[in-house]
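What follows is part of the complex, with its chains left where they were.
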Amino acid sequence: MEATVERIGIGMVGHGFMGKAHSQAWRTVAHAFELPLRPELVALAGRDPGRAREAADRLGWADVEPDWRALVERPDVDLVDICTPGAGHAPIALAALAAGKHVLCEKPLANTLAEAEEMVAAADRARDNGVRAMTGFNYRRVPALALAGRLVAEGRLGPVRHVRARYLQDWLTDPAAPSSWRLDASLAGSGALGDLGAHLVDLVGFLLPAHPIESVVATTATFTPERPAPGGGTAPVTVDDAAAWLARCGPVLATFEVTRCATGRRNGLQLEIDGERGSIGFDLERLNELALYETGMVPQGFRRVLVTEPDDPYISAWWPPGHTLGWEHTFIHQAADLLTAIAAGTDPAPSFADGLSVQRVLDAVARSAGDGVWVRV
Amino acid sequence: MEATVERIGIGMVGHGFMGKAHSQAWRTVAHAFELPLRPELVALAGRDPGRAREAADRLGWADVEPDWRALVERPDVDLVDICTPGAGHAPIALAALAAGKHVLCEKPLANTLAEAEEMVAAADRARDNGVRAMTGFNYRRVPALALAGRLVAEGRLGPVRHVRARYLQDWLTDPAAPSSWRLDASLAGSGALGDLGAHLVDLVGFLLPAHPIESVVATTATFTPERPAPGGGTAPVTVDDAAAWLARCGPVLATFEVTRCATGRRNGLQLEIDGERGSIGFDLERLNELALYETGMVPQGFRRVLVTEPDDPYISAWWPPGHTLGWEHTFIHQAADLLTAIAAGTDPAPSFADGLSVQRVLDAVARSAGDGVWVRV
């Protein structure tokens, strides 16, 4: 006798870079994973009807809604996937939860702490009705990082001493690169700090749940204070190009750096964790690999683990050993985990509360950079 | 005014490892690439109706056919995708071409030279009716290798001196690994030679079209002459575990090695080409990267090219720089190129004739290994 597979209707708001990645996840997830729910790409919401229609056709959505409010209320939509800029996260998520719809919300959870707190409260209320909410920190679903989490949890590294977390990009290296809404603090909130820092803070929390960040001291830099405006002339850059901070997490000494000006690093999310009995290293530009060192081996050395074995996280859904995955697979894994949690009636991780925790750390970093003192989270 | 996108009905024969990869390609290709044809996954053929039904549901095919002959004749099928073991390639391809259906046939083209020659003749006849045939050497569609081909064609390496081609796997390292049809010469034809060697020979031909392999001298090895049979007892291994050969390609000196016993190499397709003015290096385990050396730089050095820029082959369909692709993308790119050629009325590459050329080289290698002499291709 076979398990019944029910449909779950998905509605997505936004159809930019993230919307494209999420669409591929929804289209693919049920073909790779055995799931109790099969997603149906019901409708896409976007303000410009023509562009939304074009996007829906291209990305595989059956219908479009010009207004996300209508999408949220559709009876054939069971889950709302929020892929808009940060300012839209709170209103859409609150409406969707109020309508009894599960929510997947892209990171960062919200542009302000107050919004994020309201979203957590709404998610807590919705949970009582079996409604689930998840924050979209997709990098937890890189198999190598999920394996890293498993190794840390098993104590393979021993007590942890050091964390080195960097997210290095280079698309603002050139001072002639034009301005955009992303460089305007009133729209984007912050620069590299919120965009890249959010991933780092979430990952460190995911990998070291026993050692939350307690206090930070930070600095930020804006190397190019004004840039060519798309319409001519120049526009001031009011967000950070880069940020760096030191953090104390109980006994762990952690350093963080995020930047959009690390020439030559296209997408260098780099993590190192050193423990008493072992160390790990990771670089998103080689996302199928994990570096692992364990004391007590003779001869000793970091080993390059190609994380494509059947027992590695998420791999059983895919290909034989040595057949590597790409960046987009993280979204497919995220969708699989969310659907599994919904069907099981359990809370998916990272929750909205996890998203709020990240916001609190970033807020402390921003305050420390402004005031020049250590700030408790 | 928009270009019209017509549907093209796909029928697939076989639903194993390759069938799964091809299915994902057909489902995804029109969402990533702008194409004049939109594939429709019409039907899957498989001998066991129950298993075929299950596979069709899982892989996204609308219908099943228990007999590939019926599939080939369906009016709603325009293209037949052959993912069966090698013995099935010739009969299915011949029938499909005779029925006026385009064909994509997995590598190697056929189990015998005679079959392959018949297939090429059939493809030549079908071409006159606008019917297209392609051999599925997917690794030509790794962006880094396509970029390598572009660099060689532009003369960036200068006259070529050396080729080093290896395909190293390790799944037969353990003598206790069980036997299977793949280790029975009467079913599989050969071992690592045909399976892995076909990829190498095709790639070298793709990268160096001006220097076809002219003669070879070879040796093969079967390290474990009998293995546990699945049903108990042991079974003789009648194919090679490994093969190595030297080749002369005009002025180019090439070395080849394929093995299933290179402990620690899960999927190590490694290529190096040295020219008078530059060299390249590639390893499938890091498929987003190409190593490139060019003389005349100060300071000199091999550079690690992360092949994810918008101008790199196939990348414009995907993500921003630094967001890497996986193994399965090669099949999506293959599907895109095939559909583009069909719509344009041009011949896709690699053609059946290209597949036959590869077979001729492998045949020469096998003969040389048997006779211990140089063999002309």
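Going by the order they are written in, the chains are A and B; count residues from 1 in each one.
The definition used in the following text is that a contact is a pair of C-beta atoms (placed from the backbone, for glycine too) under 8 Å apart; a residue touches a chain by one contact, two chains touch by 3 or more.
Just so it is clear, the model here is predicted, and its values are computed rather than measured.
Here 2 of the identical protein chains are placed; the entire complex in the file holds 4 of them.
What we mean here is this: only the chains that are shown with their structure count from here on.
Averaged C-alpha coordinates put the centre of subunit A at 35 Å from the centre of subunit B.
Contact residues of subunit B toward subunit A in the complex are 17, 21, 23-24, 27-28, 31-32, 58-60, 169, 171, 265-268, 284-288, 306, 308, 318-329.
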